Structures are given as C-alpha cells and as structure tokens.
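Left out: one protein chain. Kept in place: all the others.
Right, chain A next:
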Amino acid sequence: MSYYDLDAILTDAEKVPCKFEIEVPDLGYLDNNPSHPLKAHTPVSLPLWLAELLAIANRSANSQDSSPFLTLSMPQTLSSEVTSALKADPRAVPLRDQSHNFYALATRMMEIFEDLDMCAVLRRTFVTRAGETALHARKAGASDDYKVAGGEDFMRGLEAWERALFLRAHDGAKDSKVWMEGVKK
C-alpha cells in the first residue's frame, strides 16, 4: 500500500461508530453540544485512523492498566443485516451504496476484530461478484458500445476494488479484440 494511495486515504477517513470510555473535555461539539465536555459512553462517529489509534492505545503510561480510550464497534456497512444479505445472494447487494471502499474498510475492521465468519462471507462475495464483473467487462471490452446489456444495476453497485478489477478485465478483452481486428493488415 503506497503512501499516496487515494483509496487507502479514503478508507482511513471512513467514519466508524465508537464510544469514549472516559469523559473528554472540550470535545462536546462531536455530540452537538459545544462548551460541554463529551460524556463517557456517548456514541460518536470518528474517522477510522483516529478511532483505531485510540482503541488500541493504552489510557495511561504504565502497562498494567491496559484499558483503551474508547471502544470500537462494527460500522453499519458491515452490520449483520448486510452480511446476511451477502450470504443470501452476493450479486444482489449494491456494495457501493454501503461504502465506496467496502472491502478495504472490511479488511481494516477484520484486522481489529478477527472475525472468521465475516472473512468467509466476504471471500465468497468477492469471488462470486468477480465472476459477474468479468462477464460484463468482457461484454464491454469485446463489443464497441460501453452500455452493458442488462447489468446496469449491478455495475452501479461495484465498489473500488471491483471497479479496478473490471478495468483490468476490460483492458485484457479490449487488447485482444484490437489485435484480432488488426490481424488482417
């Protein structure tokens, strides 16, 4: 992952729900309550880069007390409703509506939570949707019009990784089509 990777930066900025374990002074504006301290256990949304650090770091310098500043919970994007919908039919869920960087966010969350079940569901989702993506990519690459017959809804639901995959599959099909048309010369 490169320092300048835009997708990584955007993933870092995704908001995740979390709760502070302690009362934080001067942070009341996060809860629409400026000039008051942020009370403990108020649900707030923080960007992933900040929440991750605060969830891992120890509150006090001595290593005996290992309680972190806040507790992190799964974002709505990866809630049980979404995973059960993905279990039912991976192709029917527009992942882009959940998050533009769905898989990137999911892998980051799995690094924190180590959810075996979710890993299996996501892998199945990715692989199934990849096959479908390639089908549309080949159609688009091997014919001149970019309009995808019948798959508009599906294509609109592709998130960042799947878009990159579509592009690679499309370029491959396109290159070989260009060669095949030029072979007569």
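The rule is simple: a contact is a pair of C-beta atoms (placed from the backbone, for glycine too) under 8 Å apart; a residue touches a chain by one contact, two chains touch by 3 or more; residues count from 1.
The rule is short, and it goes like this: contacts and distances are computed from a predicted model.
Of the candidates "SUMO-conjugating enzyme UBC9", "Signal recognition particle subunit SRP14", "DNA replication complex GINS protein PSF2" or "Tubulin epsilon chain", the chain left out of this view carries the UniProt protein name "DNA replication complex GINS protein PSF2". One of A:39, A:100 or A:138 touches the chain omitted from the figure, and that residue is A:138.
Contact with the omitted chain, checked across A:16, A:93, A:106 or A:158, is made by A:106. Chain A meets the missing chain through residues 103, 106-107, 110-111, 114, 116, 119-120, 122-124, 126-128, 130-131, 134-135, 137-138, 161, 164-165, 168-169, 171-173, 175-176, 178-180, 183-184.
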